[in-house]
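Of the protein chains in this complex, all but one are displayed in their positions.
Naming follows writing order (A, B and C), and every chain is counted from residue 1.
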Amino acid sequence: MYRGMLLGRRLDERMIRLQRQGRIGTFAPIKGQEASQIGSVLTLRRSDWMVPSFRETASMLSRGWPIEKLLKFFAGYLEGGQPDEGQNDLPITIPVATQLPHAVGLAYAAQYRGDDVVVMAYCGDGATSEGDFHEALNFAGVWSVPVVFLIQNNQWAISVPLKKQTHSRTIAQKALAYGVPGLQVDGNDVLAVYAASREAVARAREGNGPTLIECVTYRLGVHTTADDPTKYRSTEEVAEWERKDPLTRFTAYLKKKRLLEDGLEEAVDAEIAAAIQRFEATGAAEPLTMFEHVYAELPPHLKAQREQAAGWLREGENGGGTTAAPRETSPPMRGQRATRR
Amino acid sequence: MYRGMLLGRRLDERMIRLQRQGRIGTFAPIKGQEASQIGSVLTLRRSDWMVPSFRETASMLSRGWPIEKLLKFFAGYLEGGQPDEGQNDLPITIPVATQLPHAVGLAYAAQYRGDDVVVMAYCGDGATSEGDFHEALNFAGVWSVPVVFLIQNNQWAISVPLKKQTHSRTIAQKALAYGVPGLQVDGNDVLAVYAASREAVARAREGNGPTLIECVTYRLGVHTTADDPTKYRSTEEVAEWERKDPLTRFTAYLKKKRLLEDGLEEAVDAEIAAAIQRFEATGAAEPLTMFEHVYAELPPHLKAQREQAAGWLREGENGGGTTAAPRETSPPMRGQRATRR
Amino acid sequence: MVKALNLALLQEMERDEDVLVMGEDVGVDGGVFRVTEDLHRKFGSKRVIDSPLAEAAIIGTGVGMALYGLKPICEIQFSGFAFQCFHQIENHCARYRMRSQGRFHVPMVIRMPYGGGVRALEHHSESEEQFYAHVPGLKMVIPSGPRNARALLVAAIRDPDPVVFFEHKGLYHAAKEDVPDEIETLPIGRAQVAREGRDLTLVAYGAMLRVAREAADTLAEEDGVEAEVIDLLTIAPLDRETLVASVQKTGRAVIVHEAPRSFGPGAEIAASIMDGAFLSLEAPIARVTSWDVPFPGFAREKGNVPDVARVLAIARDTLAF
Partner (left out) sequence: MVKALNLALLQEMERDEDVLVMGEDVGVDGGVFRVTEDLHRKFGSKRVIDSPLAEAAIIGTGVGMALYGLKPICEIQFSGFAFQCFHQIENHCARYRMRSQGRFHVPMVIRMPYGGGVRALEHHSESEEQFYAHVPGLKMVIPSGPRNARALLVAAIRDPDPVVFFEHKGLYHAAKEDVPDEIETLPIGRAQVAREGRDLTLVAYGAMLRVAREAADTLAEEDGVEAEVIDLLTIAPLDRETLVASVQKTGRAVIVHEAPRSFGPGAEIAASIMDGAFLSLEAPIARVTSWDVPFPGFAREKGNVPDVARVLAIARDTLAF
């Protein structure tokens, strides 16, 4: 549990540096939300399903996503969205709240097949304003399927604070609209999150339907690496929440109980460093694979387009690299008319 | 009040006959919901706005929509969706729940301009499942705008009963998700609806924001004239609700109080008959007007298309009729190539 | 055509337990057009699901079921209400294979009634095929009659990719045809030559096929012109081979569709034919379509939707070019 939180935090910090160096693109750090993620995800079995939003690094790592896959995702390789065969997770979803109905559908399918499966779906406070949130919760309620909606209420949706997001006093009470139990927990207390999630997962597993859990937490860092939070929130507010940092808090608790292993930080850092090495060793993306996963079989027009693209690559100066298209100075290709159909 | 309910009921019956005769197309009867509609709409001032769904005949008549306009709408003339200049109503909206955000926007605009305006928006129980319902309510709550959401919970959305529509015990409690007051009233008691609506309208007018009102009522007839409710609900259920018929109930009440005017039925029927005559006297739709309301000004491609269509009409055997295109036997038009651009 | 579609659903559900049906009023009521009639009685409410009124969740939960390995057939009650779920279709149905680099795919069918000419209310008469045809990862199918409707629906259900399946409301009851007992399929992605000819190619699909056929008959009778009629059946991926081969022979083409003209399906069909048969073209490829207006209410629809007379006139223009 602690390891998961620590790994999340340390990787976050490393990723910010990688982003600054241009080795990965925009991503969403999790600093401050480690407890909400780890406390909840650990209540799942391997056979259960996890449906992340875009800020669940810690949950994903805990589910076994290799670090280098996450890095790839944020480096613009869709390979980073490919769970291993048999791994019951959906990939990162960028369009806010759109993953929630998928979670409900998975839960329905599991129930239909008679499988002992619970689905946990993540989203943020801002996501609760989307129509998809509403429709997913409503379907889950009517169908009484085994799904847990884990809302990380980190107080902000980019620059929009909760009070501009909804006039509802809590997110938890939104569950009432669907006849679904709603809980609110201190999302910075990993044990509280664990307890609430365990209850919800158990309820789902026993066939008693969905639960909504609101984890009250805080995004201590930037929204994404493209964001400047000083434009919209005060340093006092951040400082106040920094005092409630879930990692500091759990560290103190474990220290008091003398439960903290030695050398954990070093081990975690070494794991990250090794993964980054593996990430950096991955070759440039093969552009032609973009034709591979459009349909099960390549239809004629895509075959033609693929051939045309392949022709480009063969003739291009730097064919095969990430910047696959021939540069403007390369000899232009001719005679492709036949494949243009 | 009584007159409005009676007019709604009688017109309903006449419209069903018109539909059976093929003089209008599919429409949605209101039988059983007259109290919910009249009790609510009468709390509005003329300067307020009314935003109907597709089953608000009584509300619309009460707001001054001429009967023949409604008939035109259901006869496939979009002229039936044209409110008079200065009439603060939106036209009938077919896509379920999509009108609700419009109501919120109207209310925002009124508040922005400082106008003393309340907006009342109608929808059904089924509509509450749509994302647009959720998003509209949420915006209304955050913005605290003068809007009343009047939900006619008539127990069915076509063939889907309320318990398959949502697992929420009431529709009223859905308001909690938005920090908005929610009321449930007996929608078959016109005075109760009036009282609740008056309270909500007053709250809005005083700047205290939106209210959701759930009118518990029942659709006694078919969903639309294309529907066969015997496929999905029992005659016992219908019979039970027929005993609660809001019109019978209000008639009995007024009779007891000796408040019922004589000759009302005849007057209402005469009004309907006159309107139907006017409706039947309207000429066939001029097809070329379909180009008129696409943009403020006709762009070149529509000018060309309009000319081409006009050519058809001139040459067609039965040009100018509702079945505007020339029949297959008419001499085909030539030389339109120039306008095809 | 309603019966043929119903038979396809029935037989595929009998064949494969993973096939589910979901949508508004598809269960007890049997669908507002009766396409899912009796399925609820036969397969129960877990397999024939009367969903709440929310298109995005119908598709969104369908995606989840498909990711799990089921084969949901989702009905959108009218194509005019499918924009409510367009984000789920574009963001996810069409992309899950790519987004997960092949780990997942979405073997789902999205059925919807489309098209005009049936005296329907606002938003009930449109032809929106273009929106789906432009989305990579989707397949877009429109049958023109009972037999091919059934065969294509079976193929769509078995297809590992998401298929948007349009059913013309005007054909539901009008079109009658004998349909064999045993299951048939037709390949998705293939057009059919519905009538052979050498003077002109008429391209159509859905309810416009009949219009094109009748125009071809009249041309033969009155003008001595033999028009080839191509029934697209699949809009995307477009069967360019069949189109090009025909126009290489005829040199002239007229495309007929109900969708508005500008940026419509006829544009791609024309552009593709030009790509492949440029040197054979003896006249510009013409398009007979609805006008570029929002559907103007059914009192005016006859002036909007293409009919035989319009096709004939434009065909004669094209022949005389």
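In this section, contacts are C-beta pairs under 8 Å (C-beta built on N, C-alpha and C of every residue); 3 or more make two chains touch, one makes a residue touch a chain.
These numbers were taken from a predicted model, which means no experiment stands behind them.
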Point to revise | Residue among B:Met15, B:Ile30, B:Met120 or B:Val142 that touches the chain left out of view | key: B:Val142
Revision key, fill the gap. Sole touch to the unshown chain from B:Ile24, B:Met50 or B:Ala103: residue B:Ala103
**Study point:** Residue of C:His134, C:Lys249 or C:Lys302 touching the missing chain in the full complex
**Key:** C:His134
Practice item. Could you tell which one of A:Ile158, A:Ala252, A:Ala270 or A:Ala296 touches the chain left off the display? Key: A:Ile158
Point to revise | Residues of subunit C in contact with the chain not shown | key: 80-81, 83-84, 86-87, 89-91, 94-95, 98-99, 122-123, 130-131, 133-134, 136-137, 236-238, 259-260, 262-268, 270-272, 274-275, 278, 281, 283-287, 291-294, 296
Check your understanding: Tell me, which residues in subunit A touch the chain that this view leaves out?
Key -> 25-26, 54, 74-78, 81, 92, 94-96, 126-127, 129-132, 157-160, 164-166, 226-227, 231-232, 284-285, 287-291, 294, 301-302, 305-306, 309, 312-313, 316, 322-328, 330, 332-337, 340
Exercise for review: Could I get the residues of subunit B that touch the absent chain, sorted low to high?
Suggested key: 78-79, 81-85, 90-91, 95, 98, 100-110, 112-113, 131-132, 135-136, 138-139, 142, 292-296, 299-302, 340-341
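Following the convention adopted for this analysis, only the chains that are shown with their structure count from here on.
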Exercise for review: Taking all protein C-alpha atoms shown, work out their mean, then name the chain whose own C-alpha mean is nearest to it.
Suggested key: C
Practice item. Could you put a whole-Å number on the gap between the CA centroids of subunit A and subunit B? Key: 43
Practice item. Calculate how many whole Å lie between the centre of subunit B and the centre of subunit C, each centre taken as the average of the chain's C-alpha atoms. Key: 32
**Study point:** Residues of subunit C whose C-beta touches two or more other chains
**Key:** 51-52, 54, 56-57
**Study point:** Residues of subunit A engaged with two or more neighbouring chains
**Key:** 131-132, 135, 138, 142
